[in-house]
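Every protein chain of the complex appears in place save one, which is left out.
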Amino acid sequence: WQSTVYSMVVFSATMVVIFWASVFLYTSFYFTFMPQESITWPIHFQFKSCENEPGICSNPNAVIPVLDPMRGSLLVRGQKYRVVVDLEMPESPVNQRIGMFLLNMEMKNQGGGTLRQSSRSAMMRYKSELLHFISTTVFAPLLLYGLQEEKQVVTVELFSQYEEDPLLPLSEVYIELASRHVELYAAQMRIHATFSGLRYFMFHYPLIAAVVGIGICMVFLSAVVILSWYQFSGPTFSPVQP
Amino acid sequence: WQSTVYSMVVFSATMVVIFWASVFLYTSFYFTFMPQESITWPIHFQFKSCENEPGICSNPNAVIPVLDPMRGSLLVRGQKYRVVVDLEMPESPVNQRIGMFLLNMEMKNQGGGTLRQSSRSAMMRYKSELLHFISTTVFAPLLLYGLQEEKQVVTVELFSQYEEDPLLPLSEVYIELASRHVELYAAQMRIHATFSGLRYFMFHYPLIAAVVGIGICMVFLSAVVILSWYQFSGPTFSPVQP
Amino acid sequence: WQSTVYSMVVFSATMVVIFWASVFLYTSFYFTFMPQESITWPIHFQFKSCENEPGICSNPNAVIPVLDPMRGSLLVRGQKYRVVVDLEMPESPVNQRIGMFLLNMEMKNQGGGTLRQSSRSAMMRYKSELLHFISTTVFAPLLLYGLQEEKQVVTVELFSQYEEDPLLPLSEVYIELASRHVELYAAQMRIHATFSGLRYFMFHYPLIAAVVGIGICMVFLSAVVILSWYQFSGPTFSPVQP
Partner (left out) sequence: WQSTVYSMVVFSATMVVIFWASVFLYTSFYFTFMPQESITWPIHFQFKSCENEPGICSNPNAVIPVLDPMRGSLLVRGQKYRVVVDLEMPESPVNQRIGMFLLNMEMKNQGGGTLRQSSRSAMMRYKSELLHFISTTVFAPLLLYGLQEEKQVVTVELFSQYEEDPLLPLSEVYIELASRHVELYAAQMRIHATFSGLRYFMFHYPLIAAVVGIGICMVFLSAVVILSWYQFSGPTFSPVQP
């Protein structure tokens, strides 16, 4: 009877060890295998102000260094990325008058060579004067207390499937707004990894993926433990059998 | 009696095999014979912004590569296609003032030669101020919560019956908006296959077509099986007959 | 008695054959004799957009090829046709301001020579502001759900009795809107055959015409059958009579 208790204790302890080892294995696999889902950089546009009149006299442009000084490229090889720019624009008459404008982006490598470039048109959403009147009066309390603002966030997708060439890693991004009659509060660039296959499953169903992954690890570890247990303790128990 | 059971089992198994073989045959025929019904490309218009004033100073144009790098032409020979462009336009005063505008499309082959060209006029739907007032006040809640927008989708049919010449496959499509006083949120090109005959039947009545197609396959396969069964088992049973 | 039954069977079978032959004869006569009542072509107007302002800077015009590549001319000789153009025009201020405008049409033959030309004035129906207010508020639900639209279809008859000259068949139609301050959603050209005499009767009273036509055919065919029956069977039955 004592040997039964003893073996149960050994069994439980082994299971606990295997479980935590599986959790550790899966977690380390997760963080090794999964790239960062999204990275965001603020865009600080530079331009020249006009000499003799208000307003700006050159197209706003910005250079964003995307190379991490310690880790090198932030993009994972073989992973497709969506590159998006968010422009925070006031609903001012100036912005309403420009209509469509182009946003140019150039991906540059270390030496300054252009890897890929893209040019997309963007535009603020139109709001008729009547709708503006209605929305301003309806949302007046929020507007007065600053919880809402008369601005729009214009999101422009520059690349839908950007994949890095491992030989020419992306070093900096050059962004230009091809209109100088534009007003911006702020801007940011976002890079989103578009997961597919196993990564998609692991990102969108983390719980199920964790259960499955830890389960697989436990099965393998148990198999290893049982095999090694038979290997070592088998000969000692064999004289009992006959 | 045992032989009856045996032959029934054989018969059922044969029928099941014939049925699944028919399903497989019909499915593979369906996907080989039916071209993709519609393909959609986003149109990213390019233009030059004006130097000294807001707005754009060149006609917006775009080039869409429609050649799949792996499969070659996406269009099936002998199939007629409808080429359509959707323009997502805000109901802004700028768009209302332009009235009619032309949309030009050129189908180009690999070498850049123009295969066919088309030019169609388009126009936003007119909405009187009174109707605009009524619709804005009626739909105000939807408009305020962004479920509806003050925009129109203008659909322009450029080609109603485009058929590809196998010797000069379509490589890229050049699209030009022949007006520079236009505002667009987004645009897309759609190519729809206009099915006729058997394809029309298989696309619009897929269930009936599947039942009929699988039935025909089963009849043929059964005939083959019965014939081959007589051919091989006939001689063995012949001594029983006399 | 057996011979009576025999002759009745023969008689019935003969009548059925004669009836179906008459139906076939009439039908084929109908489709040979009656030209297509109406043919419709979409009109795709072409124009030049202005450089420095919104709107169009040339009169919209269009060329419609009306020659069928396989059957040649679609118009039947000796038949008079009505040529009509439908203009789908929004009730916009631009269209209301133009008042009357001319629509020119030139019928051209293969070599480009003008066969006939016509010029007709057209105008949108006037709607006072009061009527517009009343109709918009009354029909607001239909207008909001897109079942009705603020547009008019202006129908212009360019030729009331166009008859083709067999030596100079119509090849293409040139249409020009002699005003560039016009806004069109779409346009189409219709050619209607104006039937007279027998064709008028057959087109407008198809049932009576069919009954009469089939009856006439049956009478003729019966006469032919009776005559031929007498001719051939008369000698064989003659020995029974005496």
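Lettered A, B and C in written order, each chain numbered from 1.
One rule holds for everything that comes next: a contact is a pair of C-beta atoms (placed from the backbone, for glycine too) under 8 Å apart; a residue touches a chain by one contact, two chains touch by 3 or more.
It should be emphasised that the depicted structure is a prediction, and the values quoted were computed from it without experimental measurement.
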What are the shown chains that the left-out chain touches? A
Using the document's definition of touch, tell me which of A:Tyr6, A:Trp20, A:Phe33 or A:Phe133 contacts the absent chain. A:Phe133
Touching the left-out chain: which of A:Ala21, A:Ile39, A:Leu67 or A:Leu143? A:Leu143
Residues of chain A (touch criterion as defined above) contacting the omitted chain: 44-49, 53-56, 60, 90-92, 94, 132-133, 136-137, 140, 143-144, 149-151, 183-185
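Following the convention adopted for this analysis, only the chains that are shown with their structure count from here on.
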Please classify the inter-chain touch graph. Allowed labels: line, ring, star, complete, other. line
Cα-superposition angle relating the copies chain C and chain B, to nearest 5°: 35
Between chain B and chain C, tell me the centre distance in angstrom, where each centre is the average of that chain's C-alpha atoms. 33
Mean-CA-position distance for chain C and chain A (Å): 63
Could you pull out the residues of chain B that touch at least 2 other chains? 94
